[in-house]
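Here is the structure we will look at.
Every protein chain except one is present and positioned as in the full complex.
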Amino acid sequence: MNIGKKIWAIAEGYIPEWSTGPAPDMTSHEAACILNAGDEKAHVRLTIYYTDKPPVGPYHLEVDAKRSLHIRFNELKDPEQIAPGATYSSVFISDVPVVIQHTRLDSRQAANAVLTTIAYSE
Amino acid sequence: MNIGKKIWAIAEGYIPEWSTGPAPDMTSHEAACILNAGDEKAHVRLTIYYTDKPPVGPYHLEVDAKRSLHIRFNELKDPEQIAPGATYSSVFISDVPVVIQHTRLDSRQAANAVLTTIAYSE
Amino acid sequence: MNIGKKIWAIAEGYIPEWSTGPAPDMTSHEAACILNAGDEKAHVRLTIYYTDKPPVGPYHLEVDAKRSLHIRFNELKDPEQIAPGATYSSVFISDVPVVIQHTRLDSRQAANAVLTTIAYSE
Partner (left out) sequence: MNIGKKIWAIAEGYIPEWSTGPAPDMTSHEAACILNAGDEKAHVRLTIYYTDKPPVGPYHLEVDAKRSLHIRFNELKDPEQIAPGATYSSVFISDVPVVIQHTRLDSRQAANAVLTTIAYSE
């Protein structure tokens, strides 16, 4: 089935600069979870907007039909890595409808904190 | 009264693999809270979308008229349990309007963390 | 200015049964924040939907024009208190547009956890 939208935005973006606990589970990270419930592969172009420099992208992501992709912003490499500690926002443009949710795990102190929100779509 | 939608999605899904503190209160878990404020029982079909295998479902849930159901993904059994540590997304299809909210309690470290979001609906 | 909707729902509801740290700041609680940015007082009827008993309500709330009200579900008394540990959902019906956001502070373990989401509106 088709569910979702083709344009999504996450206004908050920040990769904590340090971590407490075993990697990779407890490594501080920021993630976007993308659901493609449809019958066609999704091709997603991701652009990162920064506070003090021009946007970087697109990063190219693919989500197979009827699959869920959890990407960590920490692991994006092409065209360039996101610097921990930078503040940014992200925009996703997909060729088929998807659903995107934002999550962060922050383990800078002794016990981890987590946050989430369904992203903004239109 | 009728409030809500019939189609809902949660893109983020992950059951933490361990816990700290007394069960069941402090057991790490992922939950969906379903409000059926209407006058008819809701029959909800839940499908789980994985990263690296085909979707599993439907799981059949029922929410009585004028009731609130809090289901823990950890406790789903039929057609199969969700493996802790797996990354997934979920889609709910109801025969009457409902409202769905996503919650997680993560107690892997000494103090629990929690997150929530109203799910995506259309 | 008028901003918001007249019907709001929060599907997740749960008041943690114990707390760590000084009251009232660190007392575990569940809250609804209601913004009335308009020029008229808002009269809000709140109904609580339970898992295993009929709904209770309405609770009557008032939010003055151009004011923000943060109510703690723990402190609702009329027609009855909500039992800590119960699972519930809530529906708010206002006579003028408002914006409602759900928040919880959970201090059952040594460090508090917090969650939030804009509620569902229609």
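Residue numbering begins at 1 within each chain, and the chains themselves are lettered A, B and C in the order written.
Note that a contact is a pair of C-beta atoms (placed from the backbone, for glycine too) under 8 Å apart; a residue touches a chain by one contact, two chains touch by 3 or more.
Remember, it's a predicted structure, so these values are computed and weren't measured experimentally.
The hidden chain makes contact, of the residues B:Ile34, B:Ile48, B:Leu76 or B:Ala111, with B:Ala111.
Residue-wise, the contact with the chain that is not shown comes from A:Thr117, picked out of A:Ser19, A:Asn36, A:Ser68 or A:Thr117. Touching residues on chain A toward the chain that is not drawn are 7, 9-14, 17, 47, 49-52, 54-55, 87-89, 91, 102, 104, 106, 108-120, 122. Remark: the residues of chain C touching the chain excluded from display are 1, 3-4, 20-21, 25-26, 31, 33-37, 66-70, 99-101, 103, 107, 110-118, 121. Take chain B: the residues that touch the chain left off the picture are 109-111, 113, 115, 117.
The rule we apply is simple: only the chains that are shown with their structure count from here on.
Each chain gets a centre from the mean of its Cα atoms; for chain A and chain B, those two points are 21 Å apart.
Residue positions of chain B touching 2 or more other chains, listed in rising order: 110-118.
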